[in-house]
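This is the structure I have questions about; it appears just below.
Complex shown without one protein chain; remaining protein chains in place.
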Amino acid sequence: MKGILDIFTIVAVAAGAFFFLAGTVGLLRFPDTFTRLHALTKADNLGLGLVVIGLLPQMDGVMAGLKLILVWLMVLLASATVSQIIARALRRGGPEP
Amino acid sequence: MTEALTLALVGLLMALAVWTLVARDTFAAVSGFVPYGLLLTLAWLQLRAVDVAMTEAAIGAGLTGVLLIAAAARLRPTEAPAWAERPGLPTRVLAAIVSAAVAAGIGACVLLLPDPAPTLAPAVAQNIASTGVGNPITAVLMSFRAMDTLLEAVVLLLGLIGVWSLAPDRAWGGRPGPAPTEDPNSILGYLARVLPPIGIVVGVYILWVGADLPGGKFQGATVLAAMWLLVMMAGISDAPAVDRTWVRLALAGGPAVFIAIGLLGAGVAGAFLGYPEGLAKPLIVVVEAALLPSLAVTLALLLTGPPRRKDGDT
Amino acid sequence: MNTPTLLGLCAAVLVGLGLYGLIVSPHPLRKIMAFNVMGNGIFLVCAVIARRGAGAGMGGDPVPQALLITALVVAFAASALAVALVLRLFEETGSTSLSAQAAGPQPAAAEGEV
Partner (left out) sequence: MPPSVPVDLTTPGGLLLVLAVLLPFVGLMLGFVLGGRRAQQVAWVTIGLGAVLVAAIAHRLWVSADALVYLLGGWAPPLGVMLRADGLSVCMMVLVMVVVIGIGIYANADFRTPDGVREKRAALTFWLLLLAVWGSLNLVFVSGDVFTLYVALELLTFAGVPLVSLDGRGETLQAALRYLLYALAGSMLYLLGVFLLYGAYGTLDIALLAQRVGAEPVAWGAAALMTAGLLAKTALFPLHLWLPPAHAGAPAAASALLSALVIKGAWFLVVRLWVDVFPGVVTLPSAQLLGALGASAILVGNVVALRQARLKLLVAYSTVAQIGYLFLMFPLVAGLDAAQLDSAIAVTGGLLQAISHATAKAAMFMAAGLVYATLGHDRTADLRGAGRALPMTMAAFALAGASLIGLPPSGGFLAKWLLLSAAIATAQWWWVAVMLVGGLLTSAYVFMVVVRAMAPAPLGWEPKVRVPRSQQGAVLALALCSFLLGLAALLPFDVAQIGRSGALSMGAR
């Protein structure tokens, strides 16, 4: 049982790390701010989600797991808001995208 | 393995530090500074300083980052003239030599520090029981070296008085920051309604666990300050006018309670900032709870700056 | 080389970098950032010292860690005051130059006896 859970953790965290990598590559390679935001938020939220899911079996108790999920939800909320604000500022004629 | 991680961390830290110094655009430099602060948090963790890591993340990277970003955005027009004032090559070479010498001296000192290192950890462990708290850092901050913490609260208050003193005379008694304009459909407004209840719980929780686990008033106060700033940024509530008595009471209340309990100690426990036998923990919690709102208001107002407008101004 | 020593040397370099930036940067906001880089280097020295003093079941000496928290908060207050001054100077004069007056830039040679 322990072994299976460990393998699950490794796979999920590795997949999460891959999404982070992809998001970072997108941030560096995409042509303008809108697409960069797209790459960053999609990939990072998914990546962080996978990391959190992967870590859940390793937690000591239910409370610790819930805290982990709360962290993920908070990051989702914050990054969605920030991306929205950046995009909106750009559309209202901020600096060139 | 740990060494490899540390090496990577050191490399990144230095690269980001260099970036914040050489980047031509100040805004770009600040966006190097914030991850620099967050990476430092990892360094504190590697050095097993969890409380410091939390403070760094909250204040060092978080609040300082916000402060610098806001300032960089407003100071854009001054960048080109400043660049033209760059000191000449001789000065820079001299500065580089001096800085390198200082760095080398510090490096040598670090390498020459005695081994085994002197430490007060055993002394803290021996005496922590009489303070009733479980977190040794809280014991140091609130009992063994409580004077420093008291003075630090005064430093913050004095810093705020200094910031306020920069107001133009016509704006004295007014409010800091730009006038609020709430956009009902803005997602920021949504966030500013959803997040604060959670943030307040988190902030108070950090204070509460600080007695026994990593955490404490500074970290908790930063979270509360951030919530208030969010509400102000979203335009839901306005920054308070600086001559309101409640604002001033909120600012001075925490340090005042601290001094009062300290003097109580002088009367009852035989020493200023001493705690009577058995009452140490409750009194420490009272002081921390009184400091929390004061620190939160001070930190938030330090960020919003001096008063700039009076009600009725356009 | 172990982790604290490595980070201690990193701290020394950060202090050097910050000091250089503080002397050379012409823009006050950049000086404030350099001050923060330097300050963080100094705090890192302190954290290294705390870690070296681990004992009695603690991962580090709690006294320097507590000092560190105090110093971090004080440094933030200092940055806030400095930034407020820069912004006010800009509002008042439209410039943030520190060298409009006869006195020149930060005297580099002055730090010589460090």
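First chain written, first letter: the chains are A, B and C, and each begins at residue 1.
Operating definition for what follows: contacts are C-beta pairs under 8 Å (C-beta built on N, C-alpha and C of every residue); 3 or more make two chains touch, one makes a residue touch a chain.
Remember, it's a predicted structure, so these values are computed and weren't measured experimentally.
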Neighbouring shown chains of the undisplayed chain, as defined at the top: B, C
Identify the residue among B:Ile137, B:Met233 or B:Leu273 that touches the chain left out of the display. B:Leu273
Sole contact to the chain not displayed, among B:Ala146, B:Met227 or B:Val285: B:Ala146
Applying the definition given at the start, please give the residues of chain C touching the unseen chain. 15, 19, 22, 28, 31-32, 35, 38-39, 42, 45-46, 48-49, 52-53, 63-64, 67, 70-71, 74, 77-78, 81-82, 85-86, 88-89, 92-93, 97-98, 100-101, 103-104, 106-107, 109-111, 113-114
Residue-wise, where is chain B in contact with the chain that is not depicted? 105-106, 108-109, 112-114, 117-120, 123-124, 126-127, 130, 143-148, 151-152, 154-155, 157-159, 161-162, 164-169, 172-173, 243, 245, 248-249, 251-252, 255-256, 259, 265-266, 269-275
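Here is the rule we use: only the chains that are shown with their structure count from here on.
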What is the graph distance from chain A to chain C, where chains are linked when they touch? 2
Greatest centre-to-centre gap (Cα means) from chain A is with chain C
Euclidean distance of C-alpha centroids - chain A vs chain C, Å: 32
Averaging over Cα atoms per chain, report the distance between chain A and chain B in Å. 27
Per the centroid of Cα atoms for each chain, what is the distance between chain B and chain C, given in Å? 14
Chain A - residues contacting chain B, complex: 74, 77-78, 80-81, 84-85
Under the touch definition given earlier, write down the residues of chain B that touch chain A in their complex. 187-188, 190-191, 194-195, 198
Complex interface listing, chain C residues touching chain B: 1-21, 23-27, 29-30, 32-34, 36-37, 40, 43-45, 47-63, 65-70, 72-81, 83-88, 90-91, 95-97, 99, 105, 108-109, 111-112, 114
